[in-house]
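For this depiction, one protein chain was excluded, whereas all remaining protein chains were kept in their positions.
Up next, chain A:
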Amino acid sequence: MSEADNPSDLAPIKRPFRWHILVFLAPAFLVYTAIMILPLIETLRLSLYNLVDGQTVFVGLTNFITLFSDPRLSASFWNALGNNLIFFVIHMLVQNPVGIALAAMLSVSKLRFATFYRTAIFVPTLLSFVIVGFIWKLILSPIWGIAPGMMDWVGLKWAFAPWLGKSESALITVSLISVWQYVGIPMMLIYAALLNIPDEVLEAAECDGITGWSQFWKIKLPLILPSIGIISILTFVGNFNAFDLIYTVQGALAGPDGSTDILGTLLYRTFFGFQNQMGDRSMGATIATVMFLIILAGVSLYLFVIQRRMRRYQF
């Protein structure tokens, strides 16, 4: 804005100060600052401090150097990061495509009981992760669970294994439980996006002979791409912050042999300690900071690189 736009010789219009804006912003601002921003800043600060002879002193980046150079800490960190990536990839490959498919099916106008399906698929999202964790632990239990019995009915008993207890299958199983719980969210968002597509566009497509699958790929999918982007970034943030489901299903050790250990559980064990291992707040804060930076990098990548290139359509 240049000076010429606002010539000073014109008498400024005197407007009363709009107090109500401040008043309405204050509650959200104060609450958000107190419970989100201040703890975040405090965590970032704590990662630069450590206990030396019982005194908290500023140590610069020493904690980060320890995290990446100590053979054990760095091994658990990379293990957790790797597992977290797999956790995220499974969500992207299963949760989001399934969510889109479900939404596409629900938006077919000929489908009966659409409301029922929509509700049924969305309900797990509303359940507490504790309930979800325990339900699935019980279902999959080789001793009391109903999974072995049900697989027996269809002659698949041989395929049953104690999935949660084997290091090669535990992470996939936990990821799929999480997918089951949260598939309702991409479904709802995509469903809303699909409903937003004006009928004229679809009718025009039909006039041009584009129907069925090719209509989905050529018309609907490009129109819901922005929603898919949002879902991807929500999944990314959610997965790299995940902790609760792993903790309820596999415990804080995230066994067997650390195979389901993700950044959240590693942070928990480091910060709060576990059994005979004492909590180390500075190192915990360091891991939390690294998690924050990873998420920040992912979100920035999305905002500045991907979202800018995405084409949007206005109707």
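Throughout what follows, a residue touches a chain if its C-beta (ideal position, glycine included) is under 8 Å from a C-beta of that chain, and two chains touch if they have at least 3 such contacts; residues count from 1.
Methods note: contacts and distances are computed from a predicted model.
A.B. asks: Which listed name, "NADH dehydrogenase subunit L", "Transketolase", "Hydrogenase maturation factor" or "Probable sugar-binding periplasmic protein", is the one UniProt assigns to the chain that has been left out?
C.D. replies: "Probable sugar-binding periplasmic protein"
A.B. asks: Out of A:72, A:112 or A:311, which is the one that touches the chain we can't see?
C.D. replies: Answering carefully, the residue with contact to the hidden chain is A:72.
A.B. asks: Considering the whole complex, which of A:165, A:226 or A:298 touches the chain not shown?
C.D. replies: A:165
A.B. asks: Out of A:33, A:214 or A:277, point to the residue that touches the absent chain in the complete complex.
C.D. replies: Within the whole complex, the residue contacting the unshown chain is A:277.
A.B. asks: Kindly state which of the options A:124, A:238 or A:255 is in contact with the chain not pictured.
C.D. replies: A:255
A.B. asks: Just the residue numbers, please: which parts of chain A touch the chain that's not shown?
C.D. replies: Against the missing chain, chain A presents residues 54, 71-72, 140-144, 148, 161-167, 250-253, 255-258, 272-279.
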